[in-house]
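The block that comes next holds chain A.
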Amino acid sequence: MFQIRIHGRGGQGVVTAAELLSVAAFAEGRHAQAFPSFGSERMGAPVVSFCRLDDREIRTREPVMVPDALIIQDVTLLHQVDLFSGLSSEGYVLVNSTNSFDELGLGEFLRTFHSERLLTCPATEFALEHLGRPLPNAALLGGFAALTHQITLDALDRALRDRFEGVVGECNAAAAAAAFQYVIDKEEGLVRASPN
Partner candidate 1 sequence: MLRQIEGSRAVAETVALCRPEVVCAYPISPQTHIIEAVGAMVKEGLLSPCEFINVESEFAAMSVSIGASAAGARTYTATASQGLLFMIEAVYNAAGLGLPIVMTLANRAIGAPINIWNDHSDAMAVRDSGWIQLFAETNQEAADLHVQAFRLAEELSVPVMVCMDGFILTHAVEGVDILEQSVVDGFLPPYEPRQVLDPKDPVSIGAMVGPEAFEEVRYLAHLRQMDALARIPGIAKAFEEVTGRASGGLLRSYRTEDADTIVVALGSVLGTIKDAVDIRREAGERVGVVGITSFRPFPAEAVREALSKASRIIVIEKAFSIGFGGVLATDVALVVQGADAKVFSVVAGLGGRAITRRSLEDLLAQSARGDLKSLTFLDLDRAAVDRELTRMANTRRSGPSAENLLRDLGSDHGASKVKS
Partner candidate 2 sequence: METPFAITLDAGTSRANHTGSWRIERPLYVDRLPPCNNACPAGEDIQGWLYEAESGNYEAAWRKLVAVNPFPSIMGRICFHPCETACNRVQVDDAVGINAVERFLGDLAIEHGWALPATALDTGKRILVVGAGPAGLSATYHLRRLGHQVRLVDSAEQLGGMMRYGIPAYRLPRATLDAEIARVVGVGVEVVVGHVVHDIEAERRAGKFDAVFLAVGAQIGRRVDIPAGDSSKVIDAVSFLHQVAAGDPPLLGRRVAVYGGGDTALDAARTARRLGATDAVIIYRRNRERMPAHGEELEQALGEGVTMRWLSTVDRFEDGRLVLETMRLSDQGFPEPTGEYEELDADSLLLALGQDTDLSLLNGAHDVVVNDGVVEVQSTMMTNVDGVFAGGDAVPADRTATVAVGHGKRAARGIDAYVMGTALESAPKHELATFEKLNTWYYSEAPRTQRPELERIRRQTNFEEVVGGLTEENALFEARRCLSCGNCFECDNCFGVCPDNAVIKLGDGQRYQFDFDFCKGCGICVKECPCGAITMVPERT
Partner candidate 3 sequence: MTRKPVHFYQVGSFAVGNRLLDDENRTVQSNPNRTNSIDSGHRACQGCGEVLGARYALDAAMRASNGQLVAVNATGCLEVFSTPYPETSWRIAWLHSLFGNAPAVATGVAAAMRVKGKSEVRVVAQAGDGGTVDIGFGCLSGMFERNDDVLFICYDNQGYMNTGVQRSAATPPAARTATTVTAGPEPGNVFGQGKDLPRIAMAHDIPYVATATVADLHDLEQKVERAMEIHGARYLHVLVPCPLGWGSASDETIHIARLAKETGLFPVFEAEHGKVTGVSPIRRRTPVEEYLKLQRRYAHLFGPTPRPDIVARLQEIADENIARYGLVTNDTEDSVSTEVTA
């Protein structure tokens, strides 16, 4: 079972992200479970959502407490919420940012992690470019697909087009694809950067 925890702020589509993730996985014949952290939060407050992916029935209803992957939609949360709770050094971390982890001041904390499982991605920029609105969701999911290979870009593309009709679907899909490509490129760059 692969468990994802998504951190963001109310209004950024945190809940939708988890749902889209589950829908994409479901489309590929996997069992998926997505659910929000149930709160009385309003726009702007820190929000969390969860997603579980598995090849067998998912029975548990507990919140994701030992995530395999973290998606952080808003770096301003870094120093406000206990984002990394339960995350092992085997885990994946995807952060929406134009800065590197070092620049975010996380270099030290993540030193024990697998570097190829850590990624910052300028999702908001992709969003602004393709949607014209700062909604990093789709782009982050594209990045997540490239980073973890838990879902394919195709499945994500379909999920997005199902969820958002017409142009909006197009734009979201485009943002996702752009981020996906960005990650692939960056990974290759990484490989090149470390010859041995």
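Candidates were picked such that all candidates are chains of the complex that A comes from, given by their letters.
Note that a residue touches a chain if its C-beta (ideal position, glycine included) is under 8 Å from a C-beta of that chain, and two chains touch if they have at least 3 such contacts; residues count from 1.
Keep in mind it's a predicted model, so treat the numbers as computed, not measured.
Going through 1, 2 or 3, you find that the chain touching chain A in this complex is 1. On the side of chain A, the complex with candidate 1 involves touching residues 5, 18-19, 22-23, 26-27, 31-40, 46, 48, 58-63, 65, 81-82, 85-86.
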